[in-house]
Each structure stands twice: as structure tokens, then as C-alpha cells.
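My questions all concern the structure below.
Just one protein chain is left out here, and the rest sit where they should.
Coming up: chain A.
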Amino acid sequence: MSGADLKQMKTTKKAPDVTASAVDEGHRTVPMPFGHALIKLAETRPEIVGMSADLAKYTDIHIFAERFPDRFYQMGMSEQLMATAAGGLAKEGFVPFATTYATFASRRCYDFMSQAVAEQDANVKLIGGLPGLTTGYGPSHQATDDIAIFRAMPNMTVIDPCDAYEIEQMVPAIADYPGPVYTRILRGNVAKVLDEYDYRFELGRSALLRGGRNVLIVSTGFMTMRALDTAKELQADGIDVAVLHVPTIKPLDETGILREVRRTGRLVVTAENHSIIGGLGEAVASLIGRSGMGVELRQIALPDRFLDAGTLGVLQHRYGISRAAMCESIKRWL
């Protein structure tokens, strides 16, 4: 990013950080994909109920609450209660979709999710808004460790969807899976990218979105959108980049990932909107280590520190997950 770009960023009034959905320039958007997908699913699935801890409006489940007022439980600002009561509803045969911000879903609810949901294999879908670095509020709202937290919890399935197209498909897929799921979501006007790549979401499966001879990016969440844009940009410099999208981080598609990593002669890079500790990058690193392949791996991820407060564009660049930072890192590593 040029100095002029950065300067402009500082002086323009920024979009509301609380509602950030991290749409990069040039992408189409879809409003409230999670809320709409849940409504559509619930039309035919009476066992589905919604819950939120005073963040319905900020996680797009408020439109579900408007459509099905008697199937929505407003829990107030009581995340620990919400997680545990979701476990109770699941015991009685319901399938609760419970929303809050990703920080509170993971940090505040940890023991409650572990004992009331995961250990009992309860059919609860916990939904985390504001994933990773998608707000300039500072550490209280920056969910840089949610994936690490839930990866370490037995029985949990962990998902970081890329865009609206994926969220629409992921909602019915996790409802069909009879166990505990933690998924991040993007809210508000969410970018739609993957429909251009002949993509289908399948729980536990990675997808090769484009091939390439020089670099393999293994990415998750909206970093896949950035990986695809990075690939286009590096094409101009004659660098051929493949992108493997890994929406389900647990269970990891080991076969799919190893199949791509095994092809030699490429720089292998993981990219995620999460701490460098405990997320996709380390999951792939340990997979490669166990496979005995001896492939070198580079990680694009947030640093292991409490991140600054400020404006989102500047912070994402500062911590290396902007598209521009991604391009720079890959060129440096080549």
C-alpha cells in the first residue's frame, strides 16, 4: 500500500467498525446471508431455534427473530447462560443456533461450551460474529484466538467461511450434521466471491479454487478472498499462484491438503485471519510434520500479541493480512 493510500485511510471517516464485514474493493455483496439462510432452513425444520446474547442485530439473526418470534430466545447479555442453555435445548431435541461475537463465544463461554455442549456431544451451533481482526475496538473485540480455543476442544467442528455464497451453503450443512459446531460468520453486506469458482461447500472438505506452478496458498475465511485477489495481482508479475480453500479447520481435510502440498517446487503459504498460534497455519504445519514430507511452510497470520485499537484498514495492513501486505510477503519469500 502506498503512503498516499494510508494517508487517505486515516482521514476518511471510516465505516462503522462494530458492523464491519471486511469486503474488499471490487466485490459484489449480499445482505445478511446468515440470517436469510437460517430463515430459509427453518421454514422446513421446526426443531431449529435461534438464540442471541444481546447481539441479534449485530449478527444478522434479528431477521430470524422477526420472522419466527416464538422460536427465538433473547438471552440478554449472558453468554455463559446462552451456551449452557443451548446445550439444554439440544438435550430436548432442538437445534439451537446461538449467536454472539466470536471473542465472547470463545473466551467467555469456554468451560460452558466444553462441559454443557462438547462433552455431551450436544447438537448446538455456536455462531461467532466479528471474527479475527474485523474491528478496531482493540483486544476485547478482536477474536484472534477463537479457532485455537475451539480446535483444542474435543468433539467440536470448527469453520471459518469465506463469503456470502459459502455462508448460505454452510448453514444447512451444519444443521444436517448432528453435533456441536463453532462457526465464524461475516455479517451485514458480505462479499460474494466463490460463485465464480464453481464452488460447493462440503463439511470437512477443502477445495482447490485455482491451480498455479509457483506458490500454493492454503487459506481459510475471508483470507481466501484475499488469496484469490493476491493470485490475480501476482499473475501480472508472472507469479503463478494456486489457492486451496479450507473452510473446515476441524476436522481438517488432511488428504486434500497433503495432495496439494506434495506437489513439489512451490512455496507453501497458509493465510488466515487468526493468531499465528493454534489456527489453520499450525494445523497444516503439524500435518506436514507428521507426514514426513519436510516441506517448508510460511504463515500469513496475526501476531501473537494483543493487537492495537484503531481503524480497520490500517490495522489489517499493519498486521500483514491486507491484500497488499500479503503480496509483499509472498514476493519476499519467493
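Methods note: a residue touches a chain if its C-beta (ideal position, glycine included) is under 8 Å from a C-beta of that chain, and two chains touch if they have at least 3 such contacts; residues count from 1.
Here is the rule we go by: contacts and distances are computed from a predicted model.
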>> Suppose you had to identify the omitted chain by its UniProt name; would it be "Pyruvate dehydrogenase E1 component subunit alpha", "Transketolase", "ABC transporter permease" or "Phosphonate C-P lyase system protein PhnL"?
In response: "Transketolase"
>> Out of A:F34, A:F64 or A:F104, which residue would touch the omitted chain in the full complex?
In response: A:F104
>> Touch as defined at the start, partner being the missing chain; which of A:H36, A:H141 or A:R323 qualifies?
In response: A:H141
> Of A:G76, A:P178, A:P251 or A:P303, which residue touches the hidden chain?
Replying inline: A:G76
> For chain A, which residues reach the chain that was dropped from this view?
Replying inline: 10, 13-14, 16-18, 52, 54-58, 62, 74-78, 80-81, 103-104, 107-108, 136-141, 308-311, 314-315
